[in-house]
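Below is one structure, written out as structure tokens; the observations come after it.
Note that one protein chain is taken out, while the other chains of the complex remain in position.
Every chain is named by a letter (A and B) in the order it is written, and numbering of its residues begins at 1.
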Amino acid sequence: MKQATDITVPSQQRRAKRRSLKAVVAVAAISLIAAACSSSPSSSSSTTAAPASTPGVTSSSITLGATVPLTGPAASGYDEIAPAMNAVFAWKNAHGGVYGRKINYIYYDDAYNPASTATQTRKLVLQDNIFATVGSLGTPTQTAVQGYLNSLKIPQMFIESGCNCWSDPKYPYSSGWEPPYSVEGKILGYYIKNHFAGKKIGYFTQNDEFGQDVVKGLDMEIPSSDVVSRQTYDPTSLLSGPPANQMAALKAAGAQVVVFATIPAATSLAIGAAEGLNWSPQYVVDSVGADSPTVGPLLSIIGKGKGLTANTALNGTIFDDYIPPEAETSNAWVQVEAKLLKDYAPATYNKYGLDGNTEYGIALAYTFVQALEAAGPHLTRQGLLDAIARDGKNFITPGLVPLSYSSTVHFGYEGAQVFQYEASAPQITVPSGSWIGGKAVSPVYTTSPGAGPVNVYSGTPPPPPASLVNSA
Amino acid sequence: MPKIPRPPKWFHLPRQPLVRHLILAIVAAGGFYLLTNDILSTYNTVLVGEIAFYAIALGGLSILTGANGQISFGHGALMAVGAYTAALLMVHTHFNLVLELLIAIGAAAIAGVIVGIPATRLKGPYLAGMTLILAVGLPLLGNQYGSVFNGDQGLVTTPPSPPGSVNPELWLTWIEILGALVIMVLLANLMKSRFGRMFRAVRDDEVAASLAGIHVARTKVIAFAVSAGCAGLAGAFLALSSGVVSSGEFPLSLSIEILAGMVLGGAGTLVGAWWGGIALVFFPQWASSISKAAGLGTGGNAYLGTIIFGAVLVLVMMLAPSGIQGGFRRVGSFADRRLFRPRGGDVTKSLQTGSE
Partner (left out) sequence: MNFFINVTLNGISSGMIFAAMALALVLIYRATRIVNFAQGAMGMFTSFVAYSLLQQKVGYWEAFAAALAIGMVLGVVVERIFIRPLHGKAELNPVIVTIGLLIVFEGIAGTIWGSTNRGFSPPFSQTGLRVGRTSIAFSHFDLFIVASVIILMAVMLVLFRFTRAGLRMRAAAFAPETARLLGVRVGRVLTLGWALAAVAGSLAGLLVAPTTAFGPLYMDFYLVYGFTAAVVGGLDSPVGALVGGLITGLGVSYVGGYLGSSLEPLGALALLMVVLMARPEGIFARTAARRV
């Protein structure tokens, strides 16, 4: 720890020299910064020099950007989404692009750190000259740049998060895509109220906006007297051991039905911890942490004994989804999604297959392609917003309910369906193994994020358009 | 080995520390103005602002570790104190930016005193252990007390509004550079003052220092407070730059990177803090352009940046043990000795720094 530099007392003359040397080094430092900056590939303004007045749009290209976690604790699973989105854009480009414009999708790693999101988003805006961000991931991360992007009137489209905050009139350029977490909470709560009446309910939720919003929705439906224990976990604490104490507390409180608002790793570790207590309550899992190909591999930790496998541990688990679960291989949407991924992102397909994350990316990107088409040949940022507000309800997407977009509503789906993992259902086969599939156990429901009833949706989801099926 | 030419006589700076440091700071400020206003793209200007606030944190830690001999793995947590203080002030009251920054510095300095008092009794690795767990634990309070700190979503900060038609990014960068230069002048003067000598005396030999009438514990706590205050200002600037303050901005890796960047630049030197800041900000950028150039795409090689940073850290520690700035000094003095004059200071050096 001791430093050698200041120990020998220099002579008067050397000190003077050192002083001047300091000045030289200071100047050198500044010039190095200049050199460092200029050596990185500087702004692509030369490549996008076109008469088009909208940044990121030329007669032949549209540049889109995103920040996603590719490293760090949040990268697992979520690093699959952006490559899957790129499959849709590559498919569109292969078929002439959007009004002749090819989509160029740039995504950077932010490690789920909002400070890094801020920097990388500025890189997208200032250096890559993007038209809009699409499919950036995370509530805290995108909150960090919401003000920045809105102040520059840059669309912050289809944020991968179910926070209600994307539909804030203060930020007209922001928009979510998946259902608000409270919508999913309400639908799961409604199902629990009707199917597990009188049972003791326990919550196990992430200690953040996601978990809290799901709980808000649950509490609107489930009588509070039925909830015997509310346990939370901090995502970072998963790194120092499974949530064994929380599961022990839920068991001690006598919970018979345990509702999870968890990320996939937490779902696995919590179910594993419950097995560690020889305890198998009825699980009800929010879609975020329910995907069996994502949850399953971690559940192999339960190990030998009692003939338990990941699939037997998940058997009977109830969850919700707002796009057709990938187990429904007879569903035309699932078929076309798998084909898109296989043909246009083969590396991703060979690594992960069509699991919950890649399906999510494809569905989101396909929605955005329609938004671009709706915005017409004269693409502007305001035009994109107007098109989504005007036509969003009519976009044909894999969603089980139509999109809700309007000039005031900036989240996609306000509905979901309840499913149950069943050994008899067709399995989901991906490179990591064959995982248990789910069967629908309820009609499709719709509801608003705030107070308001849960309604049965009577429409039928549209099949994928022939133009997609034939060209994919 | 290139020879550094001897500067002409007029290039020598005045001997009075404050004047000398002010002149250097003003020259640097002019250089930065040209750099940010005329030379660099707006995005690179943003990065220079980041370098500036990292340099503040690194400079403060450099004083603590290099001059006073105390180690801290917890400077990320101290940055969080400054950042949350500034953000709370902005959310609830919103008065003057300078005042908010000063209060952020004060809050972090108080936190530094709280950490520094038990630290006075602890030897290096024990202090490392204590500050390491602090770095992990303190930011999580943001999640635990969500009603105050708004959990993982965090507190939204308001960037200062620039006068006239100045680009807001450029304006914030200037504020950060100005803050960094003010801190550099203050720290440089501190190091030339009685306190600086006390810091070093305590680092070199606590017993001898106390025999010489220095209050060892108080000196150590002061060093911790000064260093923490710098971290607090850096944290407040981070809060302004990123637009939000949330617990996810202060992971363990931040504290470790700050320590590593400080040693990489050169412990105990303020210019080294800038080298460290450049490394922390630019390595990830270079890594992504290298991988782009190598045709690896943006996705599959996300770990390249971290690998490069780690490898550079290892190499510099092995090849230039006193960091980048130390390496420059060595090259400088090497040239100075006309390449072949035998070294005189080595014996005392090895006697004084030899490990136990």
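Keep this in mind: a contact is a pair of C-beta atoms (placed from the backbone, for glycine too) under 8 Å apart; a residue touches a chain by one contact, two chains touch by 3 or more.
Everything numeric in this text was worked out from a predicted model, so none of it was measured.
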item	value
Contact partner of the left-out chain, one of B:18, B:113 or B:133	B:133
Contacting the left-out chain in the complete assembly, out of A:93, A:143, A:212 or A:232	A:232
Sole residue of A:56, A:179, A:217 or A:272 that reaches the chain not shown, by the stated touch rule	A:272
Hidden partner chain, residues of chain A it touches	1-4, 70-73, 75-77, 79, 207, 232-234, 236-246, 248-249, 252, 264-265, 268-269, 272-273, 275-279, 297-306, 308, 310, 351-352
Residue numbers in chain B that touch the chain omitted from display	65, 71, 118, 121-126, 128-130, 132-134, 136-138, 140-141, 143-144, 207, 252, 256, 259-260, 263-264, 267, 301-304, 306-307, 309-314, 317-318, 321-322, 353-356
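Note that in this section only the chains that are shown with their structure count from here on.
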item	value
Whole-Å separation of chain centres (CA-atom averages), chain A against chain B	34
In the complex with chain B, residue positions of chain A that touch it	1-8, 14, 16-17, 19-30, 32-34, 36-43, 70-72, 75, 79, 82-83, 106-109, 112-115, 117-119, 122-123, 126-127, 139-141, 143-148, 163, 165, 207-209, 212, 234, 236, 347
Chain B residues within the chain A interface of the complex	4, 6-7, 11-13, 20, 24, 27-28, 31-32, 35, 39-44, 46-48, 50-51, 65-67, 69, 71, 124, 136, 140, 143-144, 146, 151-154, 156, 169, 200, 203-204, 238, 241-244, 246, 248-249, 251, 266-269, 271, 274-275, 278, 282, 285-286, 288-289, 292, 298-300, 302-303, 306, 322, 325-326, 328-329, 332, 336, 344-345, 348-349, 352-353
